[in-house]
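Every protein chain except one is present and positioned as in the full complex.
In order of appearance the chains are A, B, C, D and E, and numbering begins at 1 in each one.
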Amino acid sequence: MSVNSPVSPARPYYVPVANEKQVFKAACRQGLSVVLKGPTGCGKTRFVEAMAYDLKRPLVTVACHDDLTTADLVGRFLLRGGETEWVDGPLTRAVREGAICYLDEVVEARQDTTVVLHPLADHRRQLPIERLGVTLDAAPGFCLVVSYNPGYQSVLKDLKDSTRQRMVAIEFGFPAPDVEEKILATEAAIDHERAAELVRLGQAIRRLETGGLREVASTRVLIAAGRLIAEGLTPRDAARAAIAGPLTDDSAVTRGLVEMIDAYVDDQSSLDD
Amino acid sequence: MSVNSPVSPARPYYVPVANEKQVFKAACRQGLSVVLKGPTGCGKTRFVEAMAYDLKRPLVTVACHDDLTTADLVGRFLLRGGETEWVDGPLTRAVREGAICYLDEVVEARQDTTVVLHPLADHRRQLPIERLGVTLDAAPGFCLVVSYNPGYQSVLKDLKDSTRQRMVAIEFGFPAPDVEEKILATEAAIDHERAAELVRLGQAIRRLETGGLREVASTRVLIAAGRLIAEGLTPRDAARAAIAGPLTDDSAVTRGLVEMIDAYVDDQSSLDD
Amino acid sequence: MSVNSPVSPARPYYVPVANEKQVFKAACRQGLSVVLKGPTGCGKTRFVEAMAYDLKRPLVTVACHDDLTTADLVGRFLLRGGETEWVDGPLTRAVREGAICYLDEVVEARQDTTVVLHPLADHRRQLPIERLGVTLDAAPGFCLVVSYNPGYQSVLKDLKDSTRQRMVAIEFGFPAPDVEEKILATEAAIDHERAAELVRLGQAIRRLETGGLREVASTRVLIAAGRLIAEGLTPRDAARAAIAGPLTDDSAVTRGLVEMIDAYVDDQSSLDD
Amino acid sequence: MSVNSPVSPARPYYVPVANEKQVFKAACRQGLSVVLKGPTGCGKTRFVEAMAYDLKRPLVTVACHDDLTTADLVGRFLLRGGETEWVDGPLTRAVREGAICYLDEVVEARQDTTVVLHPLADHRRQLPIERLGVTLDAAPGFCLVVSYNPGYQSVLKDLKDSTRQRMVAIEFGFPAPDVEEKILATEAAIDHERAAELVRLGQAIRRLETGGLREVASTRVLIAAGRLIAEGLTPRDAARAAIAGPLTDDSAVTRGLVEMIDAYVDDQSSLDD
Amino acid sequence: MSVNSPVSPARPYYVPVANEKQVFKAACRQGLSVVLKGPTGCGKTRFVEAMAYDLKRPLVTVACHDDLTTADLVGRFLLRGGETEWVDGPLTRAVREGAICYLDEVVEARQDTTVVLHPLADHRRQLPIERLGVTLDAAPGFCLVVSYNPGYQSVLKDLKDSTRQRMVAIEFGFPAPDVEEKILATEAAIDHERAAELVRLGQAIRRLETGGLREVASTRVLIAAGRLIAEGLTPRDAARAAIAGPLTDDSAVTRGLVEMIDAYVDDQSSLDD
Partner (left out) sequence: MSVNSPVSPARPYYVPVANEKQVFKAACRQGLSVVLKGPTGCGKTRFVEAMAYDLKRPLVTVACHDDLTTADLVGRFLLRGGETEWVDGPLTRAVREGAICYLDEVVEARQDTTVVLHPLADHRRQLPIERLGVTLDAAPGFCLVVSYNPGYQSVLKDLKDSTRQRMVAIEFGFPAPDVEEKILATEAAIDHERAAELVRLGQAIRRLETGGLREVASTRVLIAAGRLIAEGLTPRDAARAAIAGPLTDDSAVTRGLVEMIDAYVDDQSSLDD
């Protein structure tokens, strides 16, 4: 499934952490592909949205999965009114329009999907479309971006070296506390004190080194907690629902997280239905 | 397979246990997705039905399974009278109508089914339909709800973190004894004394910590026992058929359950065919 | 593959063992689903045939297997004379006609087949047909019955708890000796003395606790032995062909069974081709 | 793949070993199904051909394999000249014509293929054809026969007990020396002395208890050796090509077999191309 | 994929090693099938070509692989100009024309492919074509030949005994030194001294008993080395490219082979591009 975004009217909210903007833009100017490495919910999608805005390129996003085929990316013939009609896939559209094509969680895709990227990702910048018998040259501005979460990789699911070595890598982590606080306050529309409290909780959880946790608390779950608070839930109820619940199913670990929530989060509001 | 329920004329019978209603409604107002965690037969489906009634939203329920494809959720072209015709899947219908879409036992579905939920579950609230070349914005009121039973999860079948962290979690357990007794009396049309007896039996079984049991006795099996009693079976026969039989195939464990039934359940009625 | 039986003109021969008739009929009146647990060849199919006769309901039987899909149960569009035509599957026919739908060895089916039963098996009693865009309410009298053999279950193939807890269980064993003798005499058309001899042999084999045997001798194989005797085979030849042969491929175990046959079965007739 | 044989004009050459004819004919008269158990090349196919001749029934033979589907047995709609046309499968043809249907190496088939046999193999004698919406009653004379080689069975590939207990079993071994000698002389057109020599060799190999051999020498390979001799090969060359070669790929075992051949087989003829 | 060769105008170059011609021709005259066992590149294909020439039969060659289906061998209906048209597969063509049908590396094929050979390979000599509803009798002269390399076989991929015992076996090895030298000189167009040198190298490698080697040097790789020499490469460069490279990827083993090449092969020529 892909999402096509024309150049958006307002710059998406994104605060850079390191030199990620410089690396991304240098790679794009050189026609090099980019791999974004980092945990879920740390802002990779937002970063690509912001870069697309800065570079004035349309953005095509594809969420990768096990059953994503080459045809899903490149296109296929469909029967319409008795006629077969070629319908471009999202990758082909991006190649024709010189868009940024963002393949989210690319290692989830089947290998044929990543191999089809090779001639696009190296000096050739070409997309061969076997079914049409044509080979497209990528329009100027086309940039291939993939993301993956190194923590997930297994022997079975990994990016091949011949794919990796065709890309420039940018590593992502969670933003610094002051940046994350600003993001929370903005995205959840809560006051800065409350946002700071949630960020301190998030950082305490991140220091746990995932003992029993599946993953650490992402910026995304902190924002969700903030939004539940903005809706009138008590901060502790909000943090339990948006932070503890998604992070674990284990009752002992849940108790530990609830204690942390109680320690870090002041409770003062309540809500009746 | 999905069930479409328009807003029902009478509120489905549901008694809240904790703050589940507040969390659910706050999440819906914020456009956040919800994951319901809890054992089978504890009332998750009823809860969603009640929330749909309260929020005046139609409800689309999809029972997930191994072979559920993205096309099953989103829709497909069907051949009708020589013409290909697009038929919306249940998720697409819910997105268009602003319905609550409830994916029951979502971890049973294939990964591509859950990945297609990502742009719907985060701030984008969009459903891309590749085959139609369109991206739908979810209608106001649309709310994505999934359920899963943490006790079932294995390494092979689990919700990805990138999916979990897009959702607010509500944990479910079995109702308190007085609530469960009221539910039994209402749903099975038996007297309160009999209902209390079955609830005491259910709680004794739940205290066993599943030694040899596959799962504990759910509210659902207690109701089934009650309905067999209402039909004229002796309470012990009813409890054996509706509670012991579904809980185990092991003869030693069965004997243990039968002893518990005999200890907790008074037998006074009988029935001839 | 399904077999449709209209209400049969004569009651199928079935002698009840315990309270199975009462439980079955109470469950049907309450619209509850039923799971029949027991070994192969003990009379589960006959029992359902007898219940269908007593309740005056048509019977639809589906033998489940690995490749049974939801479409096999619910129906599909077929191309006929250039037109696509919907053809109800056996489950849909049973739902429309208020028939008893009997899914034999349901754990053999793929999971999607059992999940599609959920809204039919609980209070909703609904069959959603995605392809037609309709949801059928089960006609009065519809009753879902499944069978399974607990001895066969493995980790890979088992009924999910969320399915089991939607059903009332009836356990089956082999009939008592006097009942089984009557069944043999009737079904194989042999005299009662000969029938009693075969029943004693069957019970001796059942006491072996399957040491090297795949399963114990069912009523079905005893009947087959009786029918070979009625055809003129010596009782020992008949028992070897109909009982020992199907029960084992191991030559040592075969020798043991042949010794038991010689000990329990008198040989007096012979036959030339 | 199935072979249809009308009643053959001459009785196929088959010499009975034990009471296999009596059991087979009694089972057929009773409408019981038959399973033939025994090693490859011992004459099971010939036996069925002879029984079909004696009972004056046409014979339909199906060689089972991994990819044999229910549709391969029962039939399917085929597109012919723009029209869909139903084409009976071999099992359906046998059911309609009252033929003997012989499923060779039935455990090779997928499970759905064997489950479709259940209503045919028990008292119902019915073949439901889902796609046509009809249920065929087997014509008088229809008899279901399956073969399998117990030595091949593994945990993964075995006949289910619910299938086995629907059948009467006949066990096959290799014929007695005098019978086998007569078969060789007849089938290979060699003199009895030469045939006796090959039979002695075959029996010596069978006494080896398959130390390093995959299977013992069947009657079939002895016949093949005889036919090469009849063609002018020396007996030792013939035995190496037709017996040692098919039995092993191991060079040490081959040497052992060649020594046995040299010990048991006199060499006197030679041949130039 | 199959290659059809009409009777070739000149006898393919093949020098017999043992009695393989006599066994092959005797089997063909008797209508017996033949299995050729031996390593890759030892001349099995050439042998079959020579036999087809001697017996004046057309030759149909099929290279077997994992995805070879029964339909690939037997034929299928194809849509052509709106009409479905039956197209014979290579096996069917061979059966109709009385050709030699050579299935190269038959164990690579799926089991259904080999099972379909059974009625062709035994006394029946019949090819049933289910889709056409006909059973073809093999034309006179039809001969089924399969090859396989015993060194490759694993538990998962092996010829079933019921297939093997339907065939006469001919074992192949590499030719004697003087024969192989003649073959090299002829096929690569190099002088006999140079050919003898390569044969000595090949035999030295074959004596290594595959310590670290995947397989020994075949006649085919010696010919390739000869052809590179004929093209002007130095003998050592030719031997490294055509012999050492294909035999191993291990650098230690490569070094060993290069030392052997340097020891056995005189270097005197060089080439500039």
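Simple rule for what comes next: a contact is a pair of C-beta atoms (placed from the backbone, for glycine too) under 8 Å apart; a residue touches a chain by one contact, two chains touch by 3 or more.
What you are looking at is a predicted structure, and each value in this text was computed from that prediction instead of being measured.
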{"item": "Displayed chains contacting the withheld chain", "value": "A, E"}
{"item": "Touch with the omitted chain, as defined above, among A:4, A:45, A:70 or A:147", "value": "A:70"}
{"item": "Residue, one of A:66, A:171 or A:259, that touches the chain absent here", "value": "A:171"}
{"item": "Interface with the unshown chain - residue positions in chain A", "value": "19, 21-23, 25-27, 29-30, 32, 35, 37, 69-70, 77, 82-84, 110-112, 115-116, 118-119, 122-124, 126, 128, 130-131, 133, 135, 150, 153, 161-162, 164-171"}
{"item": "Positions on chain E contacted by the hidden chain, ascending", "value": "1-4, 40-41, 61, 63-68, 72, 78-82, 87, 89-90, 104-105, 108, 149, 214-215, 218, 220-221, 224, 227-228, 230-233, 237-238, 241-242, 244-247, 249, 271-273"}
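Basically, only the chains that are shown with their structure count from here on.
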{"item": "Same or different contact residues where chain E meets its copy chain D, judged by the half mark", "value": "different"}
{"item": "Chain whose Cα centroid lies at the greatest distance from that of chain E", "value": "B"}
{"item": "Whole-Å gap separating chain B and chain E, where each centre is the average of the chain's CA atoms", "value": "61"}
{"item": "Centroid distance [mean C-alpha coordinates] between chain E and chain C, Å", "value": "53"}
{"item": "Pairwise touch network: line, ring, star, complete, or other", "value": "line"}
